[in-house]
Every structure is written in C-alpha cells, then in structure tokens.
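All protein chains but one are shown in place.
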Amino acid sequence: MSHSVESELREPLVTGDKTLHDITEAACAPMERKPNGLWWAAFLVALSCLGVGFATVSYQVATGIGTWGLNKTVGWAFDITNFVFWVGIGHAGTLISAVLFLFRQKWRTSINRSAEAMTIFAVICAAIFPLIHMGRPWLAFWTAPYPNFRGPLWVNFRSPLLWDVFAISTYFTISAVFWYIGLIPDLATARDRAKGIRKKIYGIMSFGWNGSARIWSRYETAYMLFAGLATPLVVSVHTIVSMDFATSVIPGWHTTIFPPYFVIGAIFSGFAMVMTLLIIMRKVVNFEEYITINHLENMAKVIMVTGSIVGLAYATEFFMAWYSGSEYEGFTFINRATGPFAWAYWIMVSCNVITPQLMWFKKLRRNVWVLFILSIFVNIGMWFERFVIVVTSLHRDFMPSSWTYYTPTMIEFLTLLGSFGLFFTCFLLFCRVLPMLAFGEIKGVMRTGKHKHDEHKHAAKAHKPATAKAHEHEKEVAHV
Amino acid sequence: MSRLSYSLRALWMGVFNRRAFNKLRWKFGLEPLHYWSEWPLKGGIAAKWQDSEQCTSRVLVGVFGDQDHVLEATRECREAGFMIHDVYVPYAVHGLDEAMGLRRSRLTWVTFIMGALAGAFALFGQYYTQAIDWPINVGGKDPWHIHAYVPVTFEFVVLIGGLSTMLALFIRSKLYPGKKAKLCVEGTTDDKFALALAQRCTGFDHERARALFAKHHVERVMDLGDTP
Partner (left out) sequence: MNDRFDNIILPDNTPDEAMPPEIAREFERVSASRRRFMQVSGLAALGAVVAGCTAQPRHVVPQVKRDAEITPGASYWYAGNCQACSANCGVLHKTRDGRPIKVEGNPIHPVGQGGLCAKGQAFVLDLYDPERIKTPLFGGKQTSFKALDTEVMAALKDAKNVRLLTSTQSGPATRSVIDEFCKKYSAKHVVHDAIALSAIADAHKQTHGTRAIPRYLFDQARITVSFGADFMGAWLSPVEFARQWADSRKLEKNAPARLVQFEAAMTITGGVADTRFRLPDSERGAALIALGNAVAKRNGKAELFDAAPPKAVPAAEIEKLAAELCSLKNLGKSLVIAGGNNLAEQLVVNQINMMLGNYGATLDLTHASQQKQGDPAAVDALLAELDAGNVDVLVVWGVNPAYDSAHGANWVKALPKAKFSVAIADRLDETASLCKAVATDLHPMECWRDHEPHMGLVTLSQPAMRPLYGGRQAEETLLTWANIDRVVMHGSEPEVMSKASGRALKAYRDVLKEFWTTGVLKAGDTWELAIQRGYVDHRGQPGAPAGTNVARVDAAKAVQAAPKGYEVVLYESVAIGDGRQANNPWLQELADPLTKVTWENYAALSPASLSALGIVEGDVVRVTAKADDRALTLELPAVKQPGMADNTVAIALGYGRTKACKIAQANSTSGVIGANAYPLLSPNAVVAATIAAAGRKTVLAMTQTHDSQEGRPHARELSLAEFMKDPKAISKEHVPTATMWTGHEYKGHRWGMVIDLNACIGCSGCVVGCQAENNLPVVGKEEVATRREMAWMRLDRYYSDDKPADQGAVEDNPKVAFQPMMCQHCENAPCETVCPVLATTHSSEGLNQQTYNRCVGTRYCANNCPFKVRRFNWFNYGYADPSLNLVLNPDVTVRTRGIMEKCSMCVQRIHEGKLQAKKAGIPLPDHTIKTACEQSCPTQAIVFGDMNDKNSEAAKLAASGRNYVLLGELNVRPSIQYLAKVRNSGEV
C-alpha cells in the first residue's frame, strides 16, 4: 500500500464522471435488477448446449469411449485438444489477475474479476476432458496417491499425466481461492445493499467482512502472496501440460520449445477469450465506461505480441525439425503443412499468425468490431493449434504401417459444444449473481489519470454536502 | 495388561498434569485453567488477540466521504496520541496502513514455512512411494532421479502454500463463512470511510478528537458504546 507515481499523461481508467457510489450502483446493478431478455436468451442457449453435452457425455461413458472417432494410432484428439484449449483459456484470467497485479498494471481492475471467473470455469471445462477421455472414468481416483491395500500400489510420479493431475487441481484450487478472496469485499458490499434471502446468502458468503483496515492490510498482503504464487503456477501449469507432449518420444511432440510455446499460446488464446467475453459483456450490461476501449486496446496489444511470439515458435519448430537432421521430425513437420491435415495447419497459421498482425494499426485496434472478430479468429486458431499438435503428430509417426486418418464423430463435436455450454452457463450465472467488476479495486484506481486534473472539481463536489452534514451529526452526537 | 495401562496413565498424569500446568501458568501471570478445553481461550495467543481487539468498549467514529480525508485524519489522530481502534474503508486505501502505524503482516512467513514443509513432504512422499515402499522398474528408469519429481513437488508447494495462506488470513482476521458482519456505520462497504478511535485509554479527549475530525471534513461523528 504505497503511493504510486502516476504519469500525468495517463488516460483515465474509468471514464465518465463517477463517484464511488456510482461505481457501487453500476457494479451491483446486474445482480440486483431482473435480467433482460438478452441475458435470458444467452442463458437458454448456453443451458441447452450444456444439456446436450451432459447427455452426450453420459451416453459416451455408458457405452464406451469408442463412440469417439479415435483409433489405434490416434489415441487422443478432441479430448486433449479441448483440454489444452480450455486450460489455455484459463491462463489469461490468472495472468490478468496476478501478473498484471504484480506489475502494478492498474487497468487490470475492470477486467480481472471476469477474467478470473473465466479461469475457474475454463479450468472446470478443461478438467472434464482428461476425466471423460479415460476408458474407465469411474476409476479416475486411481490417479491419486492414496494409501491403499493393493500392495500398497502407488501412482507413477514420472508420468506427465500425473503431473497434470497435480497441476490442474492445484491450479483450480489456487485460482478459486484467489478469486474468492477477491470477491469477499465486493460480496460484503452486495450484502449491505441486499435484503431478505439474498442478504443472508451474501452474508454467509462475505465471511463477516466489514472493511476493517487492519484486515484490509492483511488482505492486501495475502492478495499479493496469491498473485506471487499464481504467477509461477500459471507458468508451471501450462509447462506441465506441454510436458504431456514434450516428454514423449513422438516426433512433433518431443520438443523442448513446448513449455514457453504453450505458455505464450495460453496467454494469447486466453486474452482472446477475455476479449470475446468482455466485448459482449460490456455491451450487454452497459459497462462501456468501466471496460473502455483502452482496456480492449491494451489487450489487443498483448494479443499482437503473443501472436507474433507464437508465430516465431511455429517457425522455430520447423527450423529445428530441419536443423536436427532427424528424419522423423522433419517428416512430421512437412506432413503438418502438406499432409492430410494440412487444412488444420493452415487454419491455425492464418488465424494465429496472420490476423494478429492487423493490430499494428491503431485504427483497427480501437475498433470493437474488428477486435471481436479477431478474438474469435484467435480462439479458433488456438483450438486448431492444439488439434494440429495432438493429431498430426500421432496420425503419422514412426511406423508407416500404422498411419491413419482421424475423423471425429458427432459425439466429439457435441462434447465440445457441451463444454462451451458449461462455460457460458457458468459465466452467465456469474454475471447475474456475483459482482462482475472488482469494484473494491476499481474504486482504488478510479482517480488514476484524472487525479490531478479533477482535484478541485472533485473536492468541491465531495465536500459541499459533507461539511453541512458533518455539523448536524456533531450536534447529534453532542446530545447523546 | 493392567501394568501397561497403569504405566501409560502415570505417564499421562506426569506430562499432562493440570495442577503442575496451572502452577506454571500462574508463574507467567496467566489464569489457571479448569478444563483443558479452555486452553486456547484463556490467556495464550488467542487471549492476547482478544485483549488487543476486544477489550475496548467505546469508540468514537468519524465518517468521511473521501479517502484523502480519512487518510489525513488518521495520520493526525495517531500523531496526536489517539489510539486508533480501526478504520473502515470500502477499498484498500493506499497509505492507510502507514497512517495507522500498522505492522507489516506476517502472512508471508506462513506461506513460506508451509510451502517449504509441503515441498519437503512432497519430495519425501515421492521418494518413499517410488523408491522405498515398492520400487518398480518403470521404463528402465532409476527409482529415484529428481528430475521427474520436480513438477509435483512444485505444485504441492504452491497448493499448500496457498491454502495455508488463505487459512491463516481467515483465522487471523477471524473471517469465516456465515460470520455476522459488525458495521460501525452504513456505507463503509460502499463509499464511506469511518475512522474509529478507541476510548479505552484514560483521558480520551473528545473535543480534540472531534476537532481533528472536523478539520478533515468529517461527515458524521458517532460515539459508539460498543466496538464494531
């Protein structure tokens, strides 16, 4: 809690002439008013997707994983693609929250809550896939090292899948805790404004928060600690996810570039997803003044940079495949670009490498429609990146006798749809019942950029009624 | 059999002898305990917390409408010798902890120690399960080679470090689900800033306190009989 030095040239993070109470009102409004038709429409669509996904997964678990289009050569496809995709989406939330917090990027405050929520929901979506992709998902608990009477039989701590188990569960737990701790002060605000059952629920959820500065002080320390823990965590999680591939022997997977490549890809895709969500959200719940075009522009810059790094990674992979002199490695990459799955490869390249380059133009960067379409493209491209890595490496590896093609079934498409359904259902519910803006934090930064210019105006506005009122109160107290 | 149980009982009585224990407590100026279950409450760390935070009974609360005002008011009150019970603010106001003269939180130590313990446990656990309890030839690799065990160790450090930080925060701040919030004034979770001065100290100068409040554009002043 130190004074930070602000450039006078900084643009305001919150536009419009807002008082603290205005922010409270605006942030709590979506929770307090009845949802509009748009929300209901979106919610119903999301819920039906979730329902379809639930039915599909139930059928798949009951019948067998053979309902997917996998085969003897391609043992993973949509499952791990979706898993990595969702984990990657999740990463932006943590990065926006934690890394930007550590870097004192105050613009994060308007978007970090939704981004963190997105993280949680994305990790839930992600965690479902390793679970349901198992041949016998009801035995998934065998991946936990618990004392048992089978020998005792432990787990294999050398397996990257086991690292995944630890990484994903840790990531989910820490993200959830981080998110919830951030929520507590805002929940307290909601509690103090609510009545009846909502007051009770928010009362339980807000842990008796009363704004004590002593607690605030500890809270800030804890928050910083969480940010400090979450930052290496987010890097480690995607590193570990990338090790699922990097530690294998399969050409196209066995690459040391994967950890940084995956982390950057995760930031890239995550920011794109945050952008998609926020562009919709700021429109739907009128948050344009809190999530300004500046926020979007900042994110567009991150997307541009990370997109370029991702492009560099693609090029590096090709270079290494050639430079290593490995016959199999070289073939795999030629096959990616020219083989049966070339269509997927070129979708990936055009979405991930070419489209972000448009962000060099300020005009495009500040055009919401362009940003929206761009973010969708990046989402598609990043899904295909994972698909390309998983499937094209597997479908033609060492033994040409086992080379196959892979064709997904409807079940796989519907499961993917279901995961989007789950994500959006959760997110829409979140928009309704929890504070979408971290207003406790926004209030702290709202004067950024206008502090100096508006001081007098502000003072006048704030003090006038206050002094008058103060005198009245003094009298009151004196009588007591 | 009876011999064994007798010995165990004697040992128990020797180590956990309440009279001896209470004598010791008395020597250190602590109240004697009548039941073991009282231990964390009477005296000890918990009692110390209670002393520091709950023994005040009256506070003088000034409600402010702006963070700068409460910041300055707090600083001046403290410099003027007032005991600041607490400040209630809707968001983390920068500089307030300095103004209140708060110590740096020791939560970092909790995180560090618990993280270190978790790391040690994770490493030992993996070593035990893979190399001692049932060493299995997996892919021709050695039973113990630290490379493979780094990721899980790291994740476990973060997990336990994070969870214990959270628990420490909640315990230390006495936050728990369903706790009833005590607000000294409406609006401290919205746009009001309340400075509460402890009146327990003898010679609490009301006039001076009010004057200080007024100087910093106080909106309301309340003399509350009980602490929030």
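For clarity, chains are labelled A and B in written order, and residue numbers in each chain start from 1.
Operating definition for what follows: contacts are C-beta pairs under 8 Å (C-beta built on N, C-alpha and C of every residue); 3 or more make two chains touch, one makes a residue touch a chain.
Note that the structure is predicted; figures quoted are calculated from it, not measured.
Student: Can you list the shown chains that the absent chain is in touch with?
Tutor: The undisplayed chain, in the complete complex, is in contact with A, B.
Student: Taking the full complex into account, find the residue in A:133, A:214, A:238 or A:386 that is in contact with the omitted chain.
Tutor: Of these options, the touching residue for the absent chain is A:133.
Student: Looking at A:30, A:53, A:88 or A:160, which residue reaches the missing chain?
Tutor: A:160
Student: Can you tell me which of A:116, A:397 or A:412 touches the chain that was removed from the display?
Tutor: Reading the full complex, the residue touching the unseen chain is A:397.
Student: If you put the missing chain back, which residues of chain B would it touch?
Tutor: 136-142, 145
Student: Suppose we count only contacts with the excluded chain; which residues of chain A make the list?
Tutor: Answer for chain A: residues 63-66, 69-73, 75-76, 130, 133-137, 139-140, 142-143, 153-156, 158-162, 165, 244, 247-250, 327-328, 331, 394, 396-405 touch the chain left out.
What we mean here is this: only the chains that are shown with their structure count from here on.
Student: Could you give the separation in Å between the centres of chain A and chain B, each centre being the mean of its C-alpha atoms?
Tutor: Each chain's C-alpha centroid was found; their separation is 32 Å.
Student: Give the list of chain A residues in touch with chain B in this complex.
Tutor: Spelled out, the residues of chain A in touch with chain B are 1-4, 19-21, 24, 145, 151-158, 160, 162-163, 166-167, 169-170, 173-174, 177-178, 181, 184-185, 188-189, 191-193, 203-222, 225-226, 229-230, 232-233, 236, 239-240, 243, 439-441, 443-444, 459, 462-463, 466-467, 469-470, 473-474, 476-477, 480.
Student: Once bound in the complex, which stretches of chain B touch chain A?
Tutor: Contact set of chain B toward chain A: 63-66, 86-98, 100, 102, 104-105, 107-108, 111, 125-126, 129-130, 133-134, 138-139, 141, 148-149, 151-152, 154-156, 158-159, 161-163, 165-166, 168-170, 172-184, 186-191, 194, 210, 213-214, 217-223, 228.
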